[in-house]
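For this view, one protein chain was removed and the others were kept in their places.
And now, chain A:
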Amino acid sequence: MKRRDFLQLAGMGAGALMLPTYLFGKSVPLDAPHSVLDARASKQLADVALNTARSQGASYADVRIGRYLNQYLFTREDRVQNTVNTESFGVGIRVIVNGTWGFAATDQVTPDGIKKAAEQAAAIAKANAKLQTEPVKLVPVQSYGEQEWRTPIERNAFDVPVAEKVDLLLSSNAAAMQEGANFINNSLFLVNEQKYFASTEGSYINQDIHRIWPTFTVTARDTASGKFKQRASLSAPMGMGWEYMSGRQQDKIQGPAGLIFYGNTYDQKEDAVSAARQAKEMLTAKSVKPGKYDLVLDPDHLGLTIHESVGHPLELDRVLGYEANYAGTSFATLDKWKTKNFNYGSKIVNLFADKTQDHSLGKVGWDDEGVKTKRWDLVKDGVLVNYQAIRDQAHIINENESHGCCYADSWSSVQFQRMPNVSLAPGTEKYSMQDMIKDVQDGIFIIGRGSYSIDQQRYNFQFGGTLFYEIKNGQVTEMLNDVAYQSNTQEFWNSCAKICDESDYRLFGSFFDGKGQPSQVSAVSHGSSTTRFNGVNVINTARNI
């Protein structure tokens, strides 16, 4: 599934019938209650797959029976452009025969359909074994027996009537328009993955996973000058239910210049009003003078920088060359890791992977090959200490246990190593965002996601943002335009000078992270507190056409 296909959804309406079929699955009534997979029936079907695979000579097999529910709402200004509800149900079977992987999937979730798919997976493995030069080696995994896990949610967003969701989005739109916005595009994405996993290792795991992402873009236009400016929402996609939309007072953090930041719940209407005000202010804001600045990066911005410059380069399959033809390889090579003194960042930089973090997109009980999830260090006191590895990779980094970060975006996709939540640990001494701004002489405060681009080995990057403010002598002075910073991953993380404490820690997320060929999406969170980086190169992006 390509990121582009999802983005195209937003512009859709009349062309809805031409949606790629995999997005549809079988559509279901918008307000239907959703039952989860029945564990007993699933176990019987799973055993058909495992037994067939064994009979075909498989040394290992796993099966994933999955029901994937999506609901997407697209609105602009005072109207709903589209509501899409999809359900996709099927089974994916993965086997190892003759030391080679084989995979097949089917939407015929019957003993017969499953048997055929298992046979096909084995046949593919046998055919590919002829071209295989590196037989698969799996590290051991515990046999977990029968297990259940659910995303801890307060209110299932799929059970919330569509009318209630539409009301919230349209009232946010109205508030933005009233504040002087010219346009607002406001969308809501909901995902529910119901997955039943079983493997020949003796695990039968039933999981019910929920994610939510409200996101908008407000546009302000000045017809006389022909200029327009956009301000994206400061929401984050979360592994939560409808409670994320409750905008609790205790989850708000007040910043300078009237800024409001959001933690574990989000106030969309309030953010839409701020967005309209700020988009208008951008129309006349000062263009940045290029040069070196101390950057104060807000978590809703820094998350993407972590994603691109830490999350991706430490994927072991990239490091080894399996993604060379698409996403690329990595500068963080095994020889650098083996030295045990490769300075990824300054001494205060601690970056960790964690599939158990509350409210995060990546939180699950077990990964898609039946490994219990956990937390582990990637960069410790500035030094590169580990990667992200799954069962067939862990032996390469001399570990005898998978990290539990294997994922497939559908029953019909083959699971592979995907980025877990990767986060920057907060500072240990008490230090707020306000304290940080006071300590900056000549800097820029960057908020929210913007343009992002990084090379195929993750050295050189350029990031923009949503909002930029000049900091002079410890004060936020005025808004800036046309800001982007360019740096090199190692240089950047070594310029990390100060990190706010835990009270400022928030999650950012990427809902449609793309990897693999055919491309698969994945959702992942990145936590951090507001952080300062000294002397970073800022360019001016203004042009005339």
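In this text, a residue touches a chain if its C-beta (ideal position, glycine included) is under 8 Å from a C-beta of that chain, and two chains touch if they have at least 3 such contacts; residues count from 1.
Note that contacts and distances are computed from a predicted model.
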item	value
Chain left out of the displayed complex - its UniProt protein name, from "Iron complex transport system ATP-binding protein", "Permease", "Hydantoinase/oxoprolinase" or "Peptidase PmbA"	"Peptidase PmbA"
Of A:V48, A:A175 or A:L320, the residue in touch with the unshown chain	A:L320
Residue among A:A484, A:L507 or A:V521 that touches the chain left out of view	A:A484
Chain not shown: contacting residue from A:S59, A:N264 or A:Q457	A:Q457
Residue in contact with the excluded chain [from A:Y72, A:F103 or A:F492]	A:F103
Touching residue (missing chain; options A:Q56, A:N70 or A:N85)	A:N85
Absent-chain interface as seen on chain A, which is shown	13-19, 21-22, 24-31, 79-86, 101, 103-105, 107, 124, 127-128, 131-134, 162-163, 166, 182-183, 219, 221, 223-228, 230, 320-326, 328-329, 331, 333, 412, 414, 451-460, 462, 464, 482, 484, 486, 488, 517-518, 537, 539, 541-545
